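Other chains dropped; remaining ones untouched in position.
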Amino acid sequence: MSEKINEPVLTNRNLLDRFVFTREYTERLVEFLQVEDFVIQPTLFVSPPKWHLAHTTWFFEEFVLAREDRYVRVNPEYAYLFNSYYNDIGSRIPRIQRGMQTRPTVAEVFEYRKRITESVVEELLREQNNPDNATLIELGIQHEQQHQELLLTDIKYILGTQYLRPGYAQDVFQSGTEHIPVTTEEYISISGGVYAIGHEGNSFHFDNERPRHNTLLSDFKICDGLVRNADYLEFIADGAYNNPMLWLDEGWSWINQHMINAPMYWEMKHGIWMHYTLDGLKPVEPETPTTHVSYYEADAFANWQGKRLPTEFEWEIASEHFAWGDRWEWTCSSYEGYPGYRAVPGAIGEYNGKFMINQRVLRGGSFATPNGHSRKTYRNFFHPDMRWQYTGIRLAARL
Amino acid sequence: MSEKINEPVLTNRNLLDRFVFTREYTERLVEFLQVEDFVIQPTLFVSPPKWHLAHTTWFFEEFVLAREDRYVRVNPEYAYLFNSYYNDIGSRIPRIQRGMQTRPTVAEVFEYRKRITESVVEELLREQNNPDNATLIELGIQHEQQHQELLLTDIKYILGTQYLRPGYAQDVFQSGTEHIPVTTEEYISISGGVYAIGHEGNSFHFDNERPRHNTLLSDFKICDGLVRNADYLEFIADGAYNNPMLWLDEGWSWINQHMINAPMYWEMKHGIWMHYTLDGLKPVEPETPTTHVSYYEADAFANWQGKRLPTEFEWEIASEHFAWGDRWEWTCSSYEGYPGYRAVPGAIGEYNGKFMINQRVLRGGSFATPNGHSRKTYRNFFHPDMRWQYTGIRLAARL
């Protein structure tokens, strides 16, 4: 039996509410930006906010509305400009040129959003709508939620790497702030055995969370709190960034090539470690969970502690026993398909499977993740050198 | 006797008018831009329009206003953000990061312009103003005029290299358009002999136009019209871009490495050569002077014709006998100091002298050059691979 992307139990009514809320929430997130901030792409992996707004819109146009033959696109060029990576759909602008397009303007992109939002709402209100569309609209909502988090981390990068370090805002996020302190650090022991892993039931999930399958774990223990900045400052003070014996070979090359000596967004000012946050440059807070570390740094930190990172399976099983959701937690699991995984045919199948190489799984979520978007079986993934997301470290060890 | 930068004969009153006009004209040139267009830097040698607006303003603040000790800067960070290349003044943002700064915003830059313009006007109206300031304000005007041309060519690059190829405008330029046809192509004969070269008299000129000195020319002839697109289309049709024997060795490498087969902004559409102009994408006009060619292309074209490019000295002497000012004309002269040239001490000395290496002199001017900015002794200069300026080709030969 083949995996389905999702099996929505929602009525169209529920879906409509969630659709409208999601579209509005994206716009709320960019409320404090200046027009100028919408345009630039300071590095390959960051996209201009304008692009996120248009791409999430194109996703609905392409996968929902344009399924009808008689549909007339808002602008046929947009398929080229706002396709991200779907080879099945056709050619697209090279990623590195996203920040070179000043047109369409921000106002035109908002107009595009408005028209597509209205068309999807009409589709959802229609009595006999296309039954597959509900599935695809749900996927579009989930997709837009993913981009909401990317939007915030890209905004942070855009503002936080420019010379004037302008702050952004505090009060647009559903899920609190990046300043919530860690309050516990006890180790929880979990017995080994055969455990079922992966999504269960009919609620929405991505194809990479299935098939649900058994896996065999050994006894292990895992910390109920994340690594705090106070811990990480000790790691730095102990000379960790100068000690090759703590690092993966590629990590050691990476910190030397890029002259890295602290998490991203940290900078030493007059002898004090400062940290750029979405509300501006602040002294590093000892009690908040360390963030913006690469896998290399998370792994080196664990080595320095004589511990290790959990596997994604250990994390999933143990996650009942601790609070999570403040940071995306690096696991030591390579991002692979679960036994029996197969991508669905066509463009939608390009969503997850083709990225299953050279990436590590992160579990949990962050304060920038939209409410209800993540779950314990959710598998986020990034290359080991990426750290502009709200990554964090949870330690584990053998019993 | 040392060279002076200029010896203004203008009263402050004249200077005031020209200053105010120059500041306003800059702003007129960006009238049709969207805010988004002000921000990006699609390649190293292009600067964001916002940057030009601020940099020309900083020039007055730094070299005129800040000479007074008690002057309080509008924003002390601007000296770092808007210094272009003056090492004597201090550190500055790496050129490649000009397009990464969304702040200050366009509105803030206009506010900065307004405040500096007002302060300079006050300075000029003051009864006993600093006598050196008139000289520096004149230099600032000339400097801003240079940036007016760069602004237009950078705007062309920003709009003309993006996917949607938006047009700009026709009616903001003092000096006509890029579409004026070539109407003559007669060769003028000039007898050899000793000729005086370089600026004469007290009117404004740059230090690189002096000392006026004698040079010895042989007999030569020079065409009174520029090379037209019709001529250049023949050159292409004759396979010139595939014939190494026509090219300088570096030129041959350059066209192959960058896969160049036509002037910049030319593209073949459905078998027709199109040309992006400031008023949009148009079919190439046979009679208008070829533009956006590199020195390599100009030199190869001349070889193909069995002719050569003129030296800058031949050009200066012959320029009485033909109309010029539609294109910056590549000469075969390397950009060097005239005999006895010496840069003035301090930051102002960085204006010209330090660039006297690996560049070719261009003479004349273009429709994008502000009225009155150029003159027959004016020496523009670019590296031989640069072609986003309104460059053109005039042929010469031995008699």
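Letters are used for the chains, namely A and B, taken in the order the chains are written, and counting of residues starts over at 1 for each.
Keep this in mind: a residue touches a chain if its C-beta (ideal position, glycine included) is under 8 Å from a C-beta of that chain, and two chains touch if they have at least 3 such contacts.
Not measured: the values here are computed from a predicted model.
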{"item": "Full complex stoichiometry in copies [only 2 chains shown in place]", "value": "4"}
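Criterion: only the chains that are shown with their structure count from here on.
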{"item": "Turn needed to bring chain A onto chain B - CA fit, degrees, nearest 5", "value": "180"}
{"item": "Gap in Å, rounded to a whole number, between the CA centres of chain B and chain A", "value": "46"}
{"item": "Interface residues, chain B side, partner chain A - complex", "value": "34-40, 42, 50, 77, 80-81, 93, 97, 99-106, 158-159, 161-164, 166"}
